[in-house]
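Taking it in order: structure first as structure tokens, then the write-up.
Every protein chain of the complex appears in place save one, which is left out.
In order of appearance the chains are A, B and C, and numbering begins at 1 in each one.
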């Protein structure tokens, strides 16, 4: 049995992670950490979940675990990761702290010095489908953001095939409210969010943009301009990115579907829909799949990419990565 | 033209009130007060509303208005009301401060001394359909709570006809989230409230209970036990109370409908549905109506009473009361 | 491995059932039947589910299965059950066809002759917590309706302890829209159901009433009057019943909680909340639990009972029953 601990167990990604790990036949979760609820059991907060003991991070019995999942805010995760690695624990970090390869770029986007820059080159960007080989042996996996997971999986086959022109990639993304976390705010107040639809941080200002640029550049072998427009939609879980690409040469829908199916042929968690079908949230909410559909019109390729932001976009992919790290069935816990 | 000011203009009831008053052919709104947004215009916050100037309460030109609407928290409203009345301004108070006739009872339920107890006997409980005659000449109207409006209108015909037995009246009420106000909290966080349904303050603990007891006692001529169970439902506006009464003698649906139609015969804002029809939120959301349906079964009378909590349950009824106070068409602004 | 077939696999309960059974370590689902989609695989309809082959019922290889789940409309299920039992297949019927013990009562409520009345006495009402012993050896389990599951579990401890007076039990129930099935109608049209809240079939007219009466009578040892008021709320999955009981003698909340905890002590799928806590949908949506809370006021007991209508109220309980029938871990597939 793989022994695991969850740092930051009472937020949405922590709860989702535990739900997945309870179903995992080869994992024992020994503890969760929580600053606000330490001393309680998780079932004191959510009566229908586990009696998982909640402790403060300092009291966590890290010598008894093999792997730690960090569901902590960015800037908090980096010091915890450092400490855990030193104690011989492998780490899957769900925060943004190890996703960017450059400490400078981290500072630019997160307005905070990186306090463990020596780990950046070692950290593996945990988009499983793209970096599986390196994840296998990683001590530290930087689990991707939800928007980058959804967007990169949508663009990757074209990027890798060298099909991207220099025109900007336009990503119009729509996310459920759980993506904003569990802390109440005016934006996430029910009456403000319900029956509403709002763009936010549009253009080139959302913190998930540099992740996308970094990974698409790696796949395409050249820098690529991105225009990114996220929107908040009144649903709990789920994310859809509608992506507009001007390819170097026109491809019809069948050619696109062929390319995408070939790229993702062996992937258990990517489904490429056939001609005339369109990705939709209902296919992915509650599971670890990414569903993709391809349309071609007027020289433009339209990719619709759907995931559950808390599962494939966070906790599910974290477990998928752990499965790869420990050489167990990649789908374990994720059915 | 009636000149009006809104104290507390940037909350949900303030915004709704302004929307109604803009359509009112005989009212000019001169200002709104706001602690957080003073100095701005309301259109700076909501670009599609009025350019209503927002001022702090102390700077409000109260000598220029005839009537003030108080959309303030309880305990804040009572001192403002006192000051305005002294300045010769008539007051419609949407808070709870003048609803209970007893300063002791106020203290019991609101954990705060009443600082204007001398006004309590003068204040008229502003359930228009029941107290219209006294509202006409009132200087101070205590606009009812949303749950009491919905519940009392549902029980009043039976109470007045002396049909209530000694069995407790059971009121199972369901409210949209705007009833909880505009301040973010864990309970009203989108992800917590959406796809959820929660009872709260059930039994005899919600602050709207003493209002209902006071007014039903006044109508029935005897004290009546109430069991009250409010529930939060994932909708923005609207409220439904399903009320279970054991009448002193059995009445069938037709007799009940007859009694209710007779009681509310001349009322522009109460609709009693015919046999086999049931009240539903979609009939009342966005308007000032209360829709009632009656069912009889196994000796029990089931009354379903629906209102829009922000309109008939707050700002609409406030304007209805003002119309009565100034002798203008009771429906003005409310079509 | 237990070999299973699903009759009526493409409706909401069929889909939910398959999702649960895919996680069940001791079950193989061999086929689903579907009149409209026979010849396809389930993944042709829902790309992220199984490649389960869909066949017409007549072509189903019933000789290869041990157990069949019937997710068919009432009146369709009874003939199928008869045929399957004759072929040596054990049956868990999710329809209403074998819930009532009396063929006459069936006809009264369902306006249809019962065509397999000889099976009624053999069929076991599948509320697992109450009938576990008889389910173990049953050939035919009548899986309860969602409202009865929620309501009976809420009343059962009082009924069994002889605490019910002769006053009617008032059940104010609120259900998500999936309870109405997958067939589009005006009532379930998004624009009509969203931001709405509607009572329907209130009083003593909903078809789930006789089930409740039958089972509460069996537990209490005497007939009990029920007033039942279901409401449609704008959520997908989940059901809450707020139940008002006048017990034979007053019990305070602690005594009630004590009685309920004792009754459900060994139950893996019933949680009785402590003092001051209230049942809420978010605890149960997506799992097989029933969460109960108890409040006492003015001589009235208020029980809030929450389940997921598609899981504990349908497919989850069906699997729970199958687990009992085959002597495997009662929680298998349901974590």
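Here is the rule we go by: contacts are C-beta pairs under 8 Å (C-beta built on N, C-alpha and C of every residue); 3 or more make two chains touch, one makes a residue touch a chain.
Computed from a predicted model, the values in this text were never measured in an experiment.
**Q** Just name the one of B:2, B:193 or B:284 that touches the chain not displayed here.
**A** Looking across B:2, B:193 or B:284, the contact with the absent chain belongs to B:284.
**Q** Among A:304, A:319 or A:332, which residue is in contact with the omitted chain in the full complex?
**A** A:304
**Q** Would you mind spotting which of A:207, A:231 or A:248 touches the chain that isn't drawn?
**A** Residue touching the chain left out of view: A:231.
**Q** Across the whole complex, list the residues on subunit B that are touched by the chain not included here.
**A** Those residues of subunit B that touch the unshown chain are 22-23, 25, 46-48, 195, 271, 273, 277, 283-284, 286-287, 289, 291, 335.
**Q** Take the complete complex as the reference. Which residues in subunit A touch the chain that isn't displayed?
**A** 167-168, 170, 172, 174, 192, 194-200, 202-204, 225-227, 229, 231, 233-238, 240, 242, 244, 278-282, 285, 293, 295-300, 302, 304, 306
**Q** Considering the entire assembly, which residues of subunit C contact the chain that has been omitted?
**A** Answer for subunit C: residues 12, 177-178, 182, 184-186, 188-191, 193-195, 234-236 touch the chain left out.
Rule of thumb we're sticking to: only the chains that are shown with their structure count from here on.
**Q** Going by C-alpha centres, which chain is most central here?
**A** C
**Q** Distance from the CA centroid of subunit B to that of subunit C, rounded to the nearest Å?
**A** The mean C-alpha positions of subunit B and subunit C differ by 39 Å.
**Q** Based only on mean CA positions, could you tell me how far subunit A sits from subunit C in angstrom?
**A** 36
**Q** Which subunit A residues touch at least two other chains?
**A** 195
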